[in-house]
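Taken from a larger complex, these chains appear in their original positions, while the remainder are omitted.
Just so it is clear, A and B label the chains in written order, and each chain counts residues from 1 on its own.
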Amino acid sequence: MKTFTLAQLAEFLGADLKGDAQLVVRGLGTLEAAEADQVSFLSNPKYVSFLSITRAGAVLIKPEQVADFSGNALLMSNPYLGFARLTHLFDDPRPSTGERHPSAIIDPQAQLDPSVHVGPGAVIEAGCKLAAGVVVGAQCYLGKDCELGENTLLNPRVTLYRRTQIGKDCIIHSGAVIGADGFGFAPTGQGWEKIAQLGRVVIEDQVEVGANTTIDRGALGDTHIGRNVKIDNQVMIAHNVQVGEGTAMAAFVGISGSTKIGSNCLLGGSSGYAGHISICDNVQITGMGMVTGNITEPGTYSSGTGLLPSNHWRKSAVRFRQLDELSQKVRRLEKRLDNQDDNS
Amino acid sequence: MKTFTLAQLAEFLGADLKGDAQLVVRGLGTLEAAEADQVSFLSNPKYVSFLSITRAGAVLIKPEQVADFSGNALLMSNPYLGFARLTHLFDDPRPSTGERHPSAIIDPQAQLDPSVHVGPGAVIEAGCKLAAGVVVGAQCYLGKDCELGENTLLNPRVTLYRRTQIGKDCIIHSGAVIGADGFGFAPTGQGWEKIAQLGRVVIEDQVEVGANTTIDRGALGDTHIGRNVKIDNQVMIAHNVQVGEGTAMAAFVGISGSTKIGSNCLLGGSSGYAGHISICDNVQITGMGMVTGNITEPGTYSSGTGLLPSNHWRKSAVRFRQLDELSQKVRRLEKRLDNQDDNS
């Protein structure tokens, strides 16, 4: 177990320290659960009352909160960011560099920097280029001519189809499938003619891809994921989608073919996007949002109906079917009243 | 192929037997499809008319239904439960105990009971503890320090990240990823700072996890799945979620971070749950339900709108946008009529 003094943490964060610089810190915890050898943080003002009852050895707070807290404190303008940085000190180490498990099958025509780590059972096909510090977890499969930038980490059992390109400092989680065929078929009259998918998936630096997420390769051009995009588990990104920098998407987001998502968007869980549409920068879609057309104005958008007890819901759902009639009925009532007024 | 006499099945179930005790039974079937050497069951009263036409060699029925059926019968108060128990007699056997495929890669620092089965290509890292009767299917990956309780079955190609804990008598299906990083990032102003996920996934006894389901590990504390929880395929459970005992969830359920689901809940397919909310015990959510707030009363809840022919739907959808105006218009009409009444 790693330990640090509070002084070491303050230095690491560039934070001001109030209290016992020699306190030994063995981990992190929430205000509610942290022990005396753990550091906690106050970010959401809703939890300010926990400051008086926390058992945490020290708390990351904003300078202006120092009056509210008598314990040891690390003062930062953004305590949540400070907490995020501290987590890495207590994380498990990455696999050691340069190790190649004897059971891994690495094509002699693949080019691996000497520092690359390859786990047991991984398969790396000809033409792959893996830069310094890359980790290929156990049982990963890298098709021909894939390229991975420096320090990119593939967790166990990631699948990359041929020619997938991934930048630096990316993290890909288990079960992700990147570069499978886009879903393209031409109707023949008697069935479907498959359209071979000739493009690639190109992922820029600092992207994270969650477990069991799928990103399909382009039909002609490429599917493109911008820098610093964060993708949760079980997301589906279809062929030729373009995602702008810094956009984050929660689980079960589904983006149909050729759609463009702007930069710095937040796509809520299970939100769905029609094909061939364009979403501008700085758009937020709430969970289960159904996006069927272009969005050209930044802002927050929603769809769906709120949860109701099912008996109540059934009544509203029936009325939803009659909504056009109801509206016309109201318009007729208005006219009748207007006529009365005219005649009175 | 296994065969049983009807008398053996009656004894196995503790059921009363009516008819030919020596009948040879070779399998199970529905009332419609069962053959003369198969046993069927009547559970849903909707199908009572099939009793007169079924070719099944025997039928599991309630004692009060015996008058309706002239054939061989096994009498039980809960025929569906009886049927469920019989299925196991005709199922394929589990892999044999104690077998370790030579291609499996088992770290010498892992502790496996002698009866543990390990399939081809499986990887078991240091510090893992596997109890008696555990089956690790082909190509599974178990990260460092995972623990599996007695008789737990991992089907081929299950991935467990480090420190995952699974209880006794669990079944995990192929493609499931348990313990991947929760989706946690702090905004930096220029992008995202990853929050290392320091907790674990803890799964209690008798849990089933479907194919390609993902359960993320906790950020600080653990993600916790209670005893006897049944999880279908392609479910997504985010970091620090707590699920109470006996809850069942259908495919594509998505539960966001830190949400608590009560005991004995039934979560319909594709239903979604916002983060940091709490659902009490004995709640049922219908398919595609959108749950954005706490639920404190047991009962059944729904959201969404019913399916309509698209032309009709479009009209209702347009009116949905105008619903607030429509309500205000109706209120104004009421006032005008009220004013008339006052003035008359």
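In the analysis below, contacts are C-beta pairs under 8 Å (C-beta built on N, C-alpha and C of every residue); 3 or more make two chains touch, one makes a residue touch a chain.
Because the structure is a prediction, the values reported are computed rather than measured.
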| item | value |
| --- | --- |
| Whole-assembly copy number, given 2 chains displayed | 3 |
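We adopt the following convention: only the chains that are shown with their structure count from here on.
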| item | value |
| --- | --- |
| Turn needed to bring chain A onto chain B - CA fit, degrees, nearest 5 | 120 |
| Length of the line joining the C-alpha centres of chain A and chain B, rounded to whole Å | 25 |
| Footprint of chain B on chain A - complex, ascending | 27-30, 33, 78, 80-81, 83-85, 87-88, 90-92, 101, 103, 119-121, 137-139, 155-157, 171, 173-175, 206, 208, 210-212, 228, 230, 232-234, 245-246, 248, 250-252, 269-270, 287-288, 304-310, 313-314, 317-318, 320-321, 323-324, 326-327, 330, 333-334, 337, 340 |
| Touching residues (chain side chain B, partner chain A) in the complex | 103, 105, 121, 123, 139, 141, 143-144, 157, 159, 161-162, 175, 177, 180-181, 183-188, 191-198, 212, 214, 216, 219-221, 234, 236, 238, 252, 254, 256, 270, 272, 274, 285-286, 289-293, 295, 299-306, 308, 312, 315-316, 318-320, 322-323, 326, 329-330, 333, 336-337, 340 |
